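Apart from one protein chain that is not included, each protein chain of the complex appears where it belongs.
Per-chain numbering from 1; labels A, B and C assigned in written order.
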Amino acid sequence: MSGVPGLSKSRLEALCDGIFTIAMTLLVLEVAIPAREAVHGEAELLSGLLAIWPKLLSYVASFLLLASLWFAHHFEFSFLASTDRRHLWINVGFMLCVSFVPVSTALLGDFYTFRTGVAVYAGNMALAGTMLLWNWLYATGRARLTVEGFPAAVRRGVAVRLGIYAALFVLSAVLSFLSVTAGFVLCVTVPVVYIVLQVIPHPIDEQRQGPATV
Amino acid sequence: MSGVPGLSKSRLEALCDGIFTIAMTLLVLEVAIPAREAVHGEAELLSGLLAIWPKLLSYVASFLLLASLWFAHHFEFSFLASTDRRHLWINVGFMLCVSFVPVSTALLGDFYTFRTGVAVYAGNMALAGTMLLWNWLYATGRARLTVEGFPAAVRRGVAVRLGIYAALFVLSAVLSFLSVTAGFVLCVTVPVVYIVLQVIPHPIDEQRQGPATV
Amino acid sequence: MSGVPGLSKSRLEALCDGIFTIAMTLLVLEVAIPAREAVHGEAELLSGLLAIWPKLLSYVASFLLLASLWFAHHFEFSFLASTDRRHLWINVGFMLCVSFVPVSTALLGDFYTFRTGVAVYAGNMALAGTMLLWNWLYATGRARLTVEGFPAAVRRGVAVRLGIYAALFVLSAVLSFLSVTAGFVLCVTVPVVYIVLQVIPHPIDEQRQGPATV
Partner (left out) sequence: MSGVPGLSKSRLEALCDGIFTIAMTLLVLEVAIPAREAVHGEAELLSGLLAIWPKLLSYVASFLLLASLWFAHHFEFSFLASTDRRHLWINVGFMLCVSFVPVSTALLGDFYTFRTGVAVYAGNMALAGTMLLWNWLYATGRARLTVEGFPAAVRRGVAVRLGIYAALFVLSAVLSFLSVTAGFVLCVTVPVVYIVLQVIPHPIDEQRQGPATV
């Protein structure tokens, strides 16, 4: 496929960045505080706020997951030199999954004790990961949208990591049929594990002399 | 007309990009999940979620239509070198149509069995297409805002495609007076057909050697 | 006053652009369509939609007014070379007025027959215009934030136009105490007049040879 006249890689990236940013900020609209009329004292307000912990936990987990996907999307694009029509529409499909996260997060917050609530949330995240994987395999495969000197080893490495990400959410969905709690715990644990793995020093990083400007 | 001091083509594009991105992400706010109090079991939650299929379908169709319009808008702007005051206000009118899509989408999701619901949605989309067509005819016509060496054949080609796009939604609106279902089906089919036409290889693309960076 | 380390004119412009874009798109959330349960036939839906005309008119007027302010803000910034701390906070005050427009628009849509509704809306717009005027007078005055070769005549010309804009809304607010309808009509007429004045050919433009890339 050819490049797309009028559409640069950077414009597509800007559209995706915008949708990520707005979806991340809209998440908080799902956190409903107690109604003023229903609260008559400090104790009631405090217990009302503690009662929305599943909403708060879902919000934090989704915020961190969207930040992870944003980072992974940037990582992918840093190896690309151009885009084409199919690549554009795979990205739009990915964005559709991202823009749906506020709804599935609201569902998880309200229905974290229901198999359906956990499965829809995990399914949304698994689909987002799969679209990002497809995006990567397409761009680095036959379509050859990559920068010159693209290291072949990176293709496999990124694909494996995205595959694991999607598989963990498929596992959460399946798990929720055995134990809803286990599925829910796995869903909100994935971003934490991801971030911990990100911030512990990588052996390969240690060999470098200092921070690189990228 | 002259150029506009203080307003560049790129700033106008940035404003339009922003409104597209936000409208696309706000669409999801119209997808209301079942209320927690009304659900007492898995079966109820599942049937509650299945019952909002018209909302989900409208959301997906509008997301894809806005992505198509965003792409068409970029395509137009890639042939322009400048903007002027009239061009600015035609674009603002186009943006007004785009920013209204979350409302007409909510209307379609709630009232897809009502002629009025389908006709307002189709009318919104037809008007957006018409504004984009006016935008194009103005910029490539007397106002001569185009880049140097603008191929005259492109003017007609883009105009025909935008005309077909707008006509399909006028048809949907008319159709809804005969059969509401037919009008609704046409509305949600247009984006799918558009994308399929986009991603099948174009004969002209096949002649090129590789992906072009645009 | 000195420049602000870490804050460029372009970053401040980007913040303002973002708030404009989001405020313009959030306006539509105030347009509430009839509730599904309350509608039992085509006639009811149609009359329900016709009944929200004040909401629709307020939305269109505010969208066009925000687009005008956005354009005026860009026009101002095109003559500036830098920013400083006071200029930053005057801009933040202007942004506060802009971000409040969705609320005053909702108020106008619901209470267009109430003096208070019209006066608050007109007051919001008058204050926004005044802040933009202050912004201009400060930047082009003692603070000397202007580009080299800034034409002195422009200072006065822009100030007069912004003064007229603010005065028209002060007039709307005052008028609403005599006749609420007159105040309302003036409010929604201003953007239309502004745009008509923008798109009719300017004598000075006619002298130029072609569109300038700005």
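Heads up, the rule we're going with is that a residue touches a chain if its C-beta (ideal position, glycine included) is under 8 Å from a C-beta of that chain, and two chains touch if they have at least 3 such contacts.
Computed from a prediction, not measured in an experiment: that's the story for all the values here.
Student: Indicate each shown chain that the hidden chain touches within the full complex.
Tutor: If we consider the entire complex, the absent chain touches A, C.
Student: Kindly state which of the options C:L15, C:V60 or C:L137 is in contact with the chain not pictured.
Tutor: Considering the complete complex, C:L15 is the one touching the chain left out.
Student: Out of A:V39, A:L137, A:A159 or A:A182, which is the one that touches the chain we can't see?
Tutor: A:V39
Student: Which residue from C:A43, C:L96, C:A167 or C:V192 sits in contact with the chain not drawn here?
Tutor: Residue touching the absent chain, from the options given: C:L96.
Student: Could you please point out the chain A residues that touch the chain left off the display?
Tutor: Interface residues of chain A facing the absent chain: 17-18, 20-22, 24-29, 31, 33, 36, 39, 42, 45-46, 49, 60, 63-64, 67, 70-71, 74-79, 195, 198-199, 201-202, 205, 208, 210-214.
Student: Taking the full complex into account, what residues of chain C touch the chain not shown?
Tutor: Within chain C, the residues that touch the unshown chain are 1-9, 11, 14-15, 18-19, 22-23, 26, 29, 81-86, 88-89, 92, 95-96, 99-100, 102-103, 106-107, 110-111, 114-117, 120, 143-145.
As a convention for this text, only the chains that are shown with their structure count from here on.
Student: Mind checking the rotation angle between the two copies, chain B and chain C? C-alpha superposition, nearest 5 degrees is fine.
Tutor: 90
Student: Quick check: how many Å separate the C-alpha centres of chain A and chain C?
Tutor: Measuring from centre to centre gives 37 Å for this pair.
Student: Where in chain B do residues touch two or more of the other chains?
Tutor: Within chain B, residues 18, 22, 26, 29 contact more than one other chain.
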